[in-house]
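Just one protein chain is left out here, and the rest sit where they should.
The chains carry the letters A, B and C, assigned in the order they are written, with residues numbered from 1 in each.
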Amino acid sequence: MSNTLNIKPVGDRMNDGFLQLSFTLPVLKKDITDAVNKMCRQMNLTQPEIAHITALDHNLHYVQLFARIANEVTVSISTSGVIENYRNREEIEKQMPHHLTIVGACTGTDAHTVGLDAILNKKGYKGVKGLESYTCFSVVNLGSQVSNVKLIAEVEKHKADVLLVSQVITHHNVHIHNLTELIDMLEATGLRNHLVCIVGGPRINDQLATELGFDAGFGIGSTALDVANFLFKNKIV
Amino acid sequence: MSNTLNIKPVGDRMNDGFLQLSFTLPVLKKDITDAVNKMCRQMNLTQPEIAHITALDHNLHYVQLFARIANEVTVSISTSGVIENYRNREEIEKQMPHHLTIVGACTGTDAHTVGLDAILNKKGYKGVKGLESYTCFSVVNLGSQVSNVKLIAEVEKHKADVLLVSQVITHHNVHIHNLTELIDMLEATGLRNHLVCIVGGPRINDQLATELGFDAGFGIGSTALDVANFLFKNKIV
Amino acid sequence: MLKLNDIVISECHALAAEIAKDIFDILQRKSTIGIERAVLRLLGINGATSDELRIPHVNVICDKLQKASVLINGTALYVEFLNEHFNTSAEQWIEDLYSNRKSLPNLQGIDITKYKDSLVQKAKIALNKISEQSSVRTTSLKQHGEQTTPWLYVIVATGNIHEDLYQAELAAKQGADVIAVIRSTAQSLLDYVPQGTTTEGVAGTYATQENFRLMRTHLDKVGKELGRYVRLTNYASGLCMAEMAALGALERLDMMLSDSMYGILYRDINMVRTFTDQHFARRIQAYAGIIINTGEDNYLTTSEQFDEMHTVLTSQFINRQFAHLSGLKDEQIGLGHAFEMDTEVENGFLLSMADALLSRICFPDCPLKYMPPTKHIDGNIFFAHVVNTLFNLCSIGTGQHIHLVGILSEAIHIPYIHERMLAIQNTRYVFNYFKDFPAEFKIRDNGIIQHRAVDVLQKAFHLLQQIKQEGLISTIEAGKFGGISRSIYGGKGSEGVFDKSNNYFNPFEKFLP
Partner (left out) sequence: MLKLNDIVISECHALAAEIAKDIFDILQRKSTIGIERAVLRLLGINGATSDELRIPHVNVICDKLQKASVLINGTALYVEFLNEHFNTSAEQWIEDLYSNRKSLPNLQGIDITKYKDSLVQKAKIALNKISEQSSVRTTSLKQHGEQTTPWLYVIVATGNIHEDLYQAELAAKQGADVIAVIRSTAQSLLDYVPQGTTTEGVAGTYATQENFRLMRTHLDKVGKELGRYVRLTNYASGLCMAEMAALGALERLDMMLSDSMYGILYRDINMVRTFTDQHFARRIQAYAGIIINTGEDNYLTTSEQFDEMHTVLTSQFINRQFAHLSGLKDEQIGLGHAFEMDTEVENGFLLSMADALLSRICFPDCPLKYMPPTKHIDGNIFFAHVVNTLFNLCSIGTGQHIHLVGILSEAIHIPYIHERMLAIQNTRYVFNYFKDFPAEFKIRDNGIIQHRAVDVLQKAFHLLQQIKQEGLISTIEAGKFGGISRSIYGGKGSEGVFDKSNNYFNPFEKFLP
């Protein structure tokens, strides 16, 4: 069940709608107020208060401001009483219906292995053991800078049940290109159907991941246990 | 003459439209992404990237994010070739057509005198001499916490040509109430016509001041010379 | 720490003692309408008129007694008399007088001395309540232990006490040791204490007895949850200084801004009024175990620390002597100073450290209150956050005691709910990252820090000599503190000052330190 709630941000007082912004505008000093006002109008913000301006160049100004959002925002809030049953490692190991082979890689030109290793390596991260330590999983960690072509070959070779991709670099949306290409290739090769596809990284979230055709996405601060729980639910249903 | 220009903020590259925001939302952790997405939609922002979340309470979360403004903003840019002739103190003293009596005060409950003193006091501020040092002005500095009633009495008493009001406290828009009341009273007493009314303070700008019925408003970093130049132009025309 | 001339320091203390004593001789002969109201507050008269003006009963009665020209004898005995005369509760007869249902009998020549005994009994009961409150504090502190210094002092100031309660709770949970509820703008100029729960303050929340009580109760609850005692503070200085002290004592405030000169300088309150009020206010605070905070930090908002730090030090010497004259012990005297050096000064941090150490050394037993940068903070919140980091470092690095947490939006508005969190985060990070910093370094002899400290001390010494010569009053007239000049005759509230008659009686006098 889902319900809605009308909210505004909270600054000085509840629901006063204040927010803090900063940005750089390519205008002359004398045109800043006008530009800020118009921007705020476009953003449905009222009462813009310019707190600070730094001239980066004669026609480039960094502006800090506070403003109020004009209208309330209606957010959905899930009111379902069922609290998700979050299992610990032992429970997952006992109750997991199949043994799973997991292949993980930092793909494309990404060489940021710390995040993927945090999820995979036995010793894990911040006290949470990685997937290698689960008796119900076999893990192949391909490391960094793995091309999509190579990755697909490895998935086939290991008959992987689960694919874990890490993408940390997002400049100019390079991760979107990379991940879209991967899903396309998996579909073209017919591998997508039998594979649970997961992507993680600090700028990834579940919504983005599912939009791109993955089964799940894991962002900042995710743990191996989060992934294991997802796999458990995915395999149980 | 005035022209227009289509611009977007500049982050990583020219016109990429990136801005930085932060605010606190009264929602549970699990509802943050949805709430942020909806807020951004209301603000015509795309690609919201949540960079950071701090839980202030179980249902109150501080969010830092980056996002892109969807559309360009059309700003007016004044293209008039005439560069405003900005005079120095000696020029103003020589060319000012009348001697002016200036009354200044921090009004209402405001006791922040540093800003007004910066404009009025002989020694001035950051190397710019105050209005008291001008041979063409007589200055009466009424100091702080002057009620509008008292202020009007003083304007009459000194036959002031110019009224300088400082308002620094703006919480709950107390300055707006104060300033509106002052203008109403000046109009009711018939004093407004012959009086140049100026307001200053860190959260004041010319636009706000004129909307409230003042002749000019001076914000952060204004100097006595700015005010003197304004008075000069005002008295010459 | 630093090599300073101990003899100069002792001389400074001695000079300050004489300076304070000179004023003390004047103020001892005076009382004020504010003090009289405070006496009645302590005696439990805490209602307000039932119309929408909500005029406090203590104001109604004191104003009437002043009109009747008997204020000079003190009010308390008259109240005893009137209780008997009207034979109703004080609430009732004040309300009746106010609405002109009854009128004041002729008070001239009435013998009120016979009420002394019963009055003294009531005063004792009142003071017992205060003692009970302070033993609640002591017990809780004994049970939970004292927080390590510097204490994190944060402000709430929404104007609405209910919002304040929540923001204070969050702040305490984030690690605040002391919660200050900032007062609504210019409340200090009201010659009465507003009544009841309030939600309409501007840039602060009205200090009222009921608001004090609500916040105290809430912080006690939060403190229990957190397993520590969360301190509460508010302001005394102002036209109602003594009354505020009384309410603070009754409602167990733990600290109060209570300065001997702030009202004069920054609120243009009459000098004699202020000196007289502060003396009685602080005696109550002394009794109640309240830590006072002085306001020398303000000087650095209207003058430059680089040039004028010695005026801060000078004032601290004097403020402390006034405090002693009110019976406050050093442990209760939170002398104020600040990290207000211009951000562009070369070696600004070293100079600031010297200044902060100097106060630390001159007043080794005082819980110094160290204020964050404000004057040179502009609307650049990122830079402000960084300046606060160095302030935090200077505080832990020089062993400050009460640390007012600087907030990145200082130049713009009253702190937003998350800005306070960011500020506490900044502070805790620095305090932990530099935990043993002071023990780790020895300051070089004859270095920049030492030179600065010697210089400031020397200048303070000269200024104290000069003040001893010319008197504190002339010094203030000359604008030596904060660059603000006030004359002895000027300022608000002088009409409320009077010379005590020979019959003057204040039942608390002899019990207070």
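What we mean here is this: contacts are C-beta pairs under 8 Å (C-beta built on N, C-alpha and C of every residue); 3 or more make two chains touch, one makes a residue touch a chain.
Quantities reported herein were computed from a predicted structural model and do not represent experimental measurements.
**Q** Could you tell me which shown chains are touched by the chain that is not displayed?
**A** Its contacts among the visible chains are A, B, C.
**Q** Based on the whole complex, identify which of C:Asp25, C:Glu52, C:Glu344 or C:Asp499 touches the chain you can't see.
**A** Here the residue in touch with the unshown chain is C:Glu344.
**Q** So which bits of chain A touch the chain we can't see?
**A** Output for chain A: 22-24, 54, 56-57, 60, 62, 109-111, 113-114, 143-145, 169-172, 174, 202-203, 220.
**Q** Even though one chain is hidden, which residues of chain B still touch it in the full complex?
**A** Residues touching the hidden chain, for chain B, are 10-14, 18, 20, 49-52, 54, 64, 66.
**Q** What chain C residues would touch the chain not displayed?
**A** Where chain C meets the chain not shown: residues 343-350, 382-383, 385-387, 389-390, 393, 408, 422, 425-426, 429-430, 432-437, 439-444, 447-449.
One rule holds in what follows: only the chains that are shown with their structure count from here on.
**Q** With chain centres defined as C-alpha means, what is the inter-centre distance between chain B and chain C in Å?
**A** That pair's centroid distance is 33 Å.
**Q** How far is the middle of chain A from the middle of chain C, if each middle is the mean of its Cα atoms, in Å?
**A** 51
**Q** Give me the residue numbers in chain B that touch at least two other chains, ranges are fine.
**A** As it turns out, chain B has residues touching two or more other chains at 22-24, 60, 171, 203.
**Q** For chain C, jot down the residues that touch at least 2 other chains.
**A** If we look for residues of chain C contacting two or more partner chains, we find 378-379, 411-414, 416-417.
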